[in-house]
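The structure under discussion appears below in the form of structure tokens.
Only one protein chain is missing from this complex, and each of the others stays in its spot.
Presenting chain A:
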Amino acid sequence: MLTRQRGLAVRRPSRYGNGETQVHLRGLLTENLNLNLERSGATAATCGSGVTYGRPAPLESARWWARNTEAGAGSGPVGWPCRSMTQSVVVQVGQCGNQIGCCFWDLALREHAAVNKAVLIDMEEGVVNEILQGPLRDVFDSKQLITDISGSGNNWAVGHKVFGSLYQEKILEKLRKSAEHCDCLQCFFIIHSMGGGTGSGLGTFLLKVLEDEFPEVYRFVTSIYPSGEDDVITSPYNSILAMKELNEHADCVLPIDNQSLFDIISKIDLMVNSGKLGAAIKPKSLVTSSTGVFKNRQEKPFDAMNNIVANLLLNLTSSSRFEGSLNMDLNEISMNLVPFPQLHYLVSSLTPLYTLADVNIPPRRLDQMFSDAFSRDHQLIRADPRHSLYLACALMVRGNVQISDLRRNIERLKPSLQFVSWNQEGWKTSLCSVPPVGHSHSLLALANNTCVKPTFIELRERFLRLYKKKAHLHHYLQIEGMEESCFTEAVSSLSALIQEYNQLDATKSMPVEDLPRLNVAM
């Protein structure tokens, strides 16, 4: 728990590494503690297990949620009408992955508790108390999960090669078991960081395992990329090695970097504390604010940062959990946003960052939400989609928003955005009628845009700087199965990806024209 105790004033710590390594496979936690390569205190594991295997008392919403999102959950009868039948399994790997996962589960529960409130009014207190006083709290506060393995030491090779082969069978066995519990397993969400050892190494190892074992199930990866001034010296190595795996085995990757999350938090802090808006902001509506279970804990910047990512995942899965007049299934995301197999990196943005307490929403404010989604400082990665080339863009709206609002805003924003010549109308939209808790409406924008390229180029530069000096290379090469070719192949895989983006960028200045069509002889 070292990293968490550093405050804002000190240098921002790394969110991976520091000797701590954790792996959680959602849905197989209670029975499978020995799988956790974990030393620190409880994280999401406890959260999930408390929910899943909670008391026999009917914790309807939690159970329903668990059943519908998590493998192996909900062994008891479920009284809640099933609104969706597809399930996803969240796989959280490493410290960073687990912290985010923890926030995600917490928010998800809160969201379903809130929906319950609307349906069964007297359930509210019960559900909340159940969560606060139930096993969730106990396990969360007191139980320490300790394993005898000391982590990956910020070494991708240790996570990938050593732990990978060591735990492959166990992990597989548990994964199969969780899949058996699923009615219709649609998606694996893998949350991990790129710079450390376990998240990056074992996380990407799992990706391959999942691909072999469940070829039909989509693999969505949320990857936390290291910032430039990062305190893990080997993070460029780890990231580049992990990138090759992401290139080859992921269906969609949502790259996120710490710096952007931090900037968003600073921006919100500034807004809240400037006094200009302070009182007008609706309590608990910040995209960064943590929630119910965590209420007593003092908020740290990481909690806020993790919450942003958790919100991203929450909105991503909203359409498969709630009704809406225009559903978007998870498999539609890769279908619509990935025109070529390798170009599956999606830049995400979340708006609004907070909701004002005033309930009446002028359309102007709704439109602002759409505008913000395209601005540079709302992206979860340092990138400027407005000045790069769009291959495709998805807008996932929640709350009381109509198709006409969506259409109006697309028309309004289109002229300022550049789309690739063959996809001038590359918009995918969805409407989910249930807004996130505390908000009246929200928007998640996913863009397949060449603006991710600078992140990759920078990563390659940092890698090459280290690699030229062969710095720290021996730590990797001493691991069985690691050779220098692993590095050269990884860097050429990344270069190929950058080249693909370059080729698309080169079409930017070309005029859009219709190609000669097939001729019909009459």
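Brief remarks follow.
The working rule: contacts are C-beta pairs under 8 Å (C-beta built on N, C-alpha and C of every residue); 3 or more make two chains touch, one makes a residue touch a chain; residues count from 1.
Throughout what follows, contacts and distances are computed from a predicted model.
Within the choices "Tubulin delta chain", "Metaxin", "Auxin-responsive protein" or "Protein MAK16 homolog", the name that UniProt assigns to the complex's undisplayed chain is "Tubulin delta chain".
Of the candidate positions A:Q168, A:Q259, A:S371 or A:N423, contact with the unshown chain belongs to A:N423. When the omitted chain is restored, the residue from A:Q259, A:N327, A:S371 or A:S495 that touches it is A:N327.
In the full complex, chain A touches the omitted chain through residues 81-86, 183-184, 186, 323, 325-327, 329-332, 334-341, 392, 402-407, 410, 414, 421-429, 514-515, 517-520, 522.
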